[in-house]
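Below is one structure, written out as structure tokens, with a few remarks after it.
Some chains have been omitted; the remaining ones sit where they do in the full complex.
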């Protein structure tokens, strides 16, 4: 039995097979509509995350399956002091696969050790949110036709932005990519991400505070929200929150085929006038999210693609 | 693509077609049990309203569809500062139709402007709750056989009572109705409702505080709850909350065929001894609610009635 706790829970080959399956389902979902008839997904969300929870639930429903779960720790048995391990083992009796969101890093991993069914990490604190990373890869590949030899700009909160860390690691698996990290001084990429993801494979990267100067040279721009909930200090948040604002005027400096990604929700770092620009790819990400999660569920339940006969995961 | 934001989002002809469809489904639900197989309803409730949410969910389930959503703002991404427009556009990827409840007037309308799927207003602050209005019309028509030439008494909180305002507007579309507004001085029908709904079509109406005197002359009585949550002042609420209490003794003054409606929940404005009186129609309203919501979903998804071949909405 396999789990999906971080992107490299799957080999690179498996990750690409997952993207292929998601692409096929997006192109024609009909053959997949009943693959999970009679199966149940449990969404155990120890903190609210509407977007992610509903995306997983929609994925399971679109495969013919059903869902149950909870959407906040106050609704769970956590308040009675139960460990995540016990909860996972218990819920293994109620569902065929578990998607867990937890404010504490490592909780989904701990859950997977006692669960009797596959566990998907749907975000654990500052650690990982691997389905989001797969969505980002799928969207970049759709827009650029490849995942290598790209110059990718990451802009905004690179310190707390978990999706940035994971996507950096994921793109480091491919050849010839160049990373441009654009942030205020106080929100730069942490040293450990450089040590773990960039240095070992000698990635080419630069750090800067100037979005405008970099725009003309990017193949992909990945914007992020300054996340109020990560700041201890309100004043600090207020000082930094409006530091980058991409609007249609600024976007004129960028190449015509440079997609703009954002994991959403956004506040004001991307203005609404960008939404109608063909480069806006952040609603594509939401759309792709359902297919990625369908693919993850099929992979972990070891259900082959009825069209190709192939499974995502190797034996 | 059409939305259902207020009763006159649908033409009068469409409203009547909706009532007809609801009546047919109530009489024989079997032919409709699989019309929404594979479809998903999202219930986005930014404030709790169990009755309305469960009614919409039951409607979708009884059509063969599935549901997902949230039941309170603390469970949503609203806490991260996302706009209703972005949420609606995002959720359009997860569901085929959205029912939205929001404490702020106009939120469902704003959602409908960015949504890629139909949006149903499931109540927005003091503004509208159009499915409730359709339920009221369906129930009156079932009981009285018509929606015109009726004397309708509205009793209780006519100031904040959104359902009263909407039903007044809806009944003003029909000929020969007479409106009797029964309330304490402080909870009278707002001037703007008179200006918008009663004056333009020269409706006949009167205002009074005396329920008992009016009872013998009414064709329909619509009771409402004094809603604590609308008062800023606890003292004010306590003074007014018990101002009308309909019990079986008082009901003896009313005609034998005068249905008593109430949008529920009730506190003590209708005593339990009325429940067994054949004139009690408020549980009929709950029952009809599921069929009205089934009809709204079918209308917006543009699914024809398999029995008659007709669609509710004109092209």
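Each chain gets a letter, A and B, in the order it is written, and its residues are counted from 1.
Methods note: a contact is a pair of C-beta atoms (placed from the backbone, for glycine too) under 8 Å apart; a residue touches a chain by one contact, two chains touch by 3 or more.
Remember, it's a predicted structure, so these values are computed and weren't measured experimentally.
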Since all chains share one sequence and 2 are shown, how many copies form the whole assembly?
3
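Here, only the chains that are shown with their structure count from here on.
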Please compute the C-alpha centroid of chain A, do the same for chain B, then give the distance between them in whole Å.
40
Using the touch definition up top, name the residues of chain A that touch chain B in the complex.
33, 48-51, 54-55, 57-58, 61-62, 66-67, 71-72, 225, 227-229, 264-267, 272, 283, 286-287, 289-290
Which residues, counting only chain B, touch chain A once they are in their complex?
38, 40, 42, 66, 68-70, 74-77, 79-82, 85-87, 89-91, 93-95
